[in-house]
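All protein chains of the complex are present and in place, except for one that has been dropped.
Here is subunit A:
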Amino acid sequence: MRPSDSPDHPSPARHPHGVNPLISELRRGVGPWSALAIALTMGATLVVTADDLDGWQSSWRSVSEVLQPLGLLIGGPMSSAAGCWHGGRERRNRMGELRASGARTPIRQLLLAATPSALWPAVGYLVAAVGALLACSPYAGWGSPFFSVIVVNACALASLGVVGYVIGQLVTWRLLAPVLAGVVFLCLVVPAYVGPEPHWLNPAYQYTPRWDAPLWWYAPASIAWTGGLGTAVFLAYAARRRAIALIPLIVACLAAALLTGDDRPWRLDPNAARLICDDGTPQVCVTAVDQQLLPQVSYALSGVNARLSGIPHAPRRWVDDPGRLQAEDARLPSPEFHSLRGRLREPEEYANWAVGQLFQECWSTHGDGASRLRAGWITRGLVQWLAPSVIFGQGAPWPEAKGYVARLDAKTPAEQRSYLVDYLASTSTDICDPAEVPVP
């Protein structure tokens, strides 16, 4: 037949080794777009939430905590919808006849065809995850990212893509892909936030690993769980002997049993939880995961510490770990939750929060009796005087507390110190007796 009219004649040298069908599958179709959509949507969400109160750039743990639900709740529906759409292409493109006449076994054909559905969503997630890790790296400080968790998430997305592909092959309905996306979203989001925690079988479950680290078997078991289910669905559809799907299904069930067993897959990491202290009085101690914030925390508390130093019943240490507080320790608010990109957001507010926690027993103004009310206002005034907050009294005027602040300000340093001695003596039992709280 005559050559078609075209200026672009073939150049055999361009493809000396031909075109690998896997490369063609990966390059064409909805696959690359699904990766792009997942990466961009995740990226946009990360950018938008970067300045949130618990900014994910504060530590490797906070970025891991965000990547898991974000990746699955955004990527999961997209992955399954893209897989579903891709799975329906043979029907849309009327390729069934041609494929059926091929010598390749159906399972090999389907394996090749389903590869983009598995691979591209995982790639999209990994691109976003790598971006998030890079954005976090200048500020993360101690430790390293939980790479195994990222792999677990990518595997879950790949499995959802494969399941979507199989559903797309089986069901003829043009609206199936968006509907499937909605169903997958609900299936991920509802169990993640409903019922007793933790939900280790739900890949979208947001676990906050404050000082925990996954055990070595967490990633293999999670991959076996989600990957086993995806593989079982695929084999049940594509294998000549469908019973072979029981093998990955059994593997998935065993992994599920392991994940939900008595052994928690995340355990306290002593290295992460070890205390790092400054040499001030009182000492400021943060855990290793926040050690890069220690100088700022010490600086934020320096004014309070100067006033508390040497006073009987004043805390010996500020410690960011309620589980390890000793008799003379005060609980320190977690620096991570008050920081953004390696900086304490508002050092004054942080110090105010810390002092508020120190005197929390007498903070309440609710309860019976005038003395309870009076003790509450005195305590609020004392906290404001020790660590002034710019939002003090906003929303509620708190005139009584403001009055006590004014009285404290009016005292001489010796009187102020004397008052602090009296106040701390009155609250030294950790039980607030309003009648004992001295009036400034």
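Keep in mind that, in the parts below, a residue touches a chain if its C-beta (ideal position, glycine included) is under 8 Å from a C-beta of that chain, and two chains touch if they have at least 3 such contacts; residues count from 1.
As a working rule, contacts and distances are computed from a predicted model.
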{"item": "Which of \"Acyl-CoA dehydrogenase/oxidase C-terminal domain-containing protein\", \"Phosphate transport system permease protein\", \"NADH-quinone oxidoreductase subunit L\" or \"ABC transporter ATP-binding protein\" matches, in UniProt, the chain that is not displayed", "value": "\"ABC transporter ATP-binding protein\""}
{"item": "From A:G102, A:P178, A:P295 or A:G369, residue that would touch the chain that is not displayed", "value": "A:G102"}
{"item": "Touch list for subunit A against the chain that is not drawn", "value": "1-10, 12, 14-21, 24-25, 27-29, 89-90, 93-105, 109, 112"}
